[in-house]
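Working notes, beginning with the structure itself.
Excluded from the complex is one protein chain; the other protein chains are retained at their positions.
And now, chain A:
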C-alpha cells in the first residue's frame, strides 16, 4: 500500500461518513458554477455578437453640397487626420438616388416625380477594428460633424449606445456574480471541511498517536476539496450545457438566437472553469486545514 492509495481510501471514508454535508456543498458548488457560467456564457456571446455587428458599422456623413474632386481630397485628408480608417467612399446625390430606388424595389416608381438630386451627397466611412469602441466612435462622429460642409453624421447611435450599456451591465453582473459565487463556494467547502475536522477529532488524535504523518492526515481533506471543485464544476457545466441545448432547440429559427449565433464555451474555457473551481475549493479546504487541523 502506498501513500496515495492510503489517502484516497481515507478521503473515501470521509466522504462516506459525512455524505449529507458533502452533498450540500457539492450542490452549492454546482449551482455557483452554473449561475456564474450562465452569465459568462451570455457575456461572451454578447461580446461575440458585438464584434460581428461592429464589422457592419459604418459612419455616414451627410454633406450640404456635392463635393468636387478637390473637396473630396481635402475631406479624405481631414478624415484620415483623426485616425486611419478602413474605407472612405463618397456617394454622390445621383448614386444615393439609385441606391434608394434599388432599396424600394417594386415601389421605386414613387420616386418618378422626384428630382435625382433630392437626396444629399454623403461619405460612407468604415472604421478600422481598432476604432470601434463606443467612446472612440462617439469622438470620431463628433469630429466628423465639425468637418466643413457636414450636415449630419449617422451611425446608429442609439443602437450602439444601448448595446454598449448592455454589455457594460453584463460585465458588472458577471464580475459581481462571479465574485459572490466564488466566495460562496469557497466558504461552503471551508465550512464542510471544518465540520468534518470537528466531527473527527478523536480519529485525528488517534492517527497522530499511531504515527500518521501530517500529510497522511491533511491530504484526504485536500482531496475532498479538489473533488468538490471538480465534480461541482462538471455537474454545473453539464447542467448549463443541457440548458443551452434546450434553449437552442426551442428558440431555433429566424429569432434572436440566430442573429447572435449563440455558441457554447470552447474546450479551453471549460477547462479553465473546471480548473478555477478546483483551485477555489482546494483553497477553501486548505484554509480550514490550516485553521482547524492542529497537528
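Basically, a contact is a pair of C-beta atoms (placed from the backbone, for glycine too) under 8 Å apart; a residue touches a chain by one contact, two chains touch by 3 or more; residues count from 1.
In this text, contacts and distances are computed from a predicted model.
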| item | value |
| --- | --- |
| Name under which UniProt lists the unshown chain, selected from "Oligopeptide transport system permease protein", "Stage III sporulation protein AC", "TonB-dependent receptor" or "Cell division ATP-binding protein FtsE" | "Cell division ATP-binding protein FtsE" |
| Omitted-chain contact residue, chosen from A:110, A:209, A:249 or A:268 | A:209 |
| Contact with the hidden chain (one of A:2, A:20 or A:81) | A:2 |
| On chain A, residues whose C-beta touches the chain left out of the figure | 1-3, 5-6, 17, 202-203, 205-214, 216 |
